[in-house]
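There's a structure below that I have some questions on.
Our next item is chain A:
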Amino acid sequence: MNAVEQALSPKAALRLISGNHACALAAVAAGCRFFAGYPITPSSEVAERLSQLLPEVDGVFVQMEDEIASIAAVIGASMGGVKALTATSGPGFSLKQENIGYAAGAEIPCVIVNVMRGGPSTGMPTRPAQGDIMQSRWGSHGDYPIIVLAPASVREIYTETLRAFDLAETCRTPVVLLYDQVIAQLTETVDLADAKDLRNAERKWASGPRETYQPYATGEDGIPAMSRPGAGYRVHTTGLNHAENGFPTQNPEAVARNLGRLLTKLDRHREAIDSWQAIGCADAEVVIVAIGISARAATRALDLARARGVRLGLFRPVTLWPFPETALREATKNARAVLVPEMNAGQLSLEVERILGGKRVDAIHRYNGEPITPAEIAERAEALAKEAR
Partner candidate 1 sequence: MHAVPETVELSKRPDQDLRPLTGNEAIARGAWEAGVRVAAAYPGTPSTEIMESLAGYPAEDLHAQWSTNEKVALDVAIGASFAGSRAFASMKHVGLNVAADAFMSQAYIGVNGGLVLAVCDDPGIHSSQNEQDTRIYGQFATVPVLEPSDAQEALDLTKLAFDLSEQFDTMVIVRGTTRLSHTRSPVAIGPRTEHPTRGFLENPAKNVMIPAHARRRHVAVIEREAKLKAYLETAPINRWETGDASFGVITAGTCYPYVREVLPNASVLKLGASWPLPDDLLRRYCASVERVFVVEELEPVIEKELRALGIKVEGKQFFPREGEFSPEILRAGFERAGVLEPRAQRAGWALEPLARPPVLCAGCPHTSSFMAVRASGARVAGDIGCYTLACLDPLRGLDTTVSMGSSIGNAIGMAMAGDTKPVMATIGDSTFLHAGIPGLINAVYNQANITVLLLDNHITAMTGGQEHPGTGKTLRGEEAPKVDYEALVRAIGVKWVRSVDSYDLAQMYQTLREAIAYRGVSVIISNRPCVLDPVKIKGPALAIVNEQCNACQSCMNLGCPALTWGKDTFEGRHKVKIDQSLCIGCTLCAQVCTVDCIKPAATVAQ
Partner candidate 2 sequence: MSRPTASTSSAKDGQLRPTAAAAKAREPMNVLIVGVGGQGVIMVSKALASLAQSKGYQVKQSEVHGMAKRGGTVFSHVRFGPQVWSPTIPKGEADILVALEWAEGLRWLPFLKPDTGIFICDTKRIVPPFACLNRRPGAPLRYSRETPAEVRAQVAEAYAIDATRMAEELGNERAANVVLIGALSTALDFPAGDWEKSLAQFVPKKTIAVNLDAFRLGRSWIEEARTNPVVTEAPAAKAAALAHVPYSVRLEITPEWCKSCDICVKLCPERCLRLNAERIVELAQPEKCTGCRLCELLCPDFAIRVHLDSAVVAIAAAAQETKA
Partner candidate 3 sequence: MIVDSAAEFDVREYLRMEMMPHFLCPGCGHGIALRALLWAIHELGIDKDQLAVVSGIGCAGRLSAYIDANTFHVTHGRPLAYATGLALARPDLHVVVITGDGDCLAIGGNHLIHACRRNLKLTCLMLNNEVYGMTGGQVSPTTSESRLTTTTPLGNAEPNFDACALAAAAGASFVGREVTHHVPKLKELIRSGLAHPGFAFIEVLCDCTEIFGRKNELGSSAEMVLRQKSDLRPSAYRDSVDTPFRSNDLPTGILAKTDRPEYGAAYRKAAAAQRASKAAKASTGANKGKA
């Protein structure tokens, strides 16, 4: 029994584990056999853990010379048909953006963990923040689709990591696992017993004769079948705009056709992609929309407020991007106001405002490295509820 099997054995189902370690464990469980990274606080434990785990499963861990090299190596490994992961934090995430765009454009599956810390720039390496919400969606240039998952607990890091690989592989897209420093380095008791029901999805591999194979031609699902090097297809992969045959083109029709397909491909898989949690929203006067540690504080705030007779609800997008818009509208349809507590100067609230156009949206913005406390949320939400009555 190797470390992974041990970790996943029923006896060990209930265990104490940190967020970053959960991510590492889940990655291996999801079939990830390649990790490339560069040390950066507060994500390094993912790398450290995988450096122990991957050799156990005949996978490869490599510490690269920088974050750019890390994402590049990850995409390279994935081009080779191997599920691959990298993990980083703000400054490193910034460095990775060009190549994330490449992975999106060339439709190479990969998973990128971004543990959010204070910013901008080097910011506060050991303090939590939630300032990469927009970057995770729009970080690379040009238009491209991407999936961003925002787990709020150690257990969810585990499950969302599994899901990240599933989505990356099935949708042929980079998936960002976005969580904050608190969750990353928090050690929690988690029950992994019910998390073992993995889909462990495989990429859609090319089949059929080489002569008729078009690397970027798709069927209804909008996801092209990928060719595995060595399988005899010998295709070209490029970051240049390309036609269905994979070769660069500047033909406007071909570019529009293929890029248009790329930009809408996730829409056809929203059922699998979308994930959220809505607590007590049905009768809530005020719905709190939050992710990560802020959502954890909000959960407690719900209890605090109910004790004082104020009905609060919580909408927590687990899939942050594409944003579960419909679910948010549904969850907030009865609420008089929405409160968005977030550890940044206003990112999630922008998206919420956009989606809920016209509804009262208030926000708590915190960027001093201190998590927003349940009491603060409760207090503001109560005030908001009273105001709205």
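We take it that contacts are C-beta pairs under 8 Å (C-beta built on N, C-alpha and C of every residue); 3 or more make two chains touch, one makes a residue touch a chain; residues count from 1.
Keep in mind how these were chosen: all candidates are chains of the complex that A comes from, given by their letters.
For clarity, every value in this text was computed on a predicted model and none was experimentally measured.
**Q** Please find, within this complex, the candidate from 1, 2 or 3 that touches chain A.
**A** Selected candidate, touching chain A: 3.
**Q** Which residues of chain A touch candidate 3 once you look at their complex with the stated criterion?
**A** 1-2, 33-34, 36, 54-56, 58, 60, 62, 64-66, 68-70, 72-82, 84, 98-99, 102, 227, 229-240, 247-248
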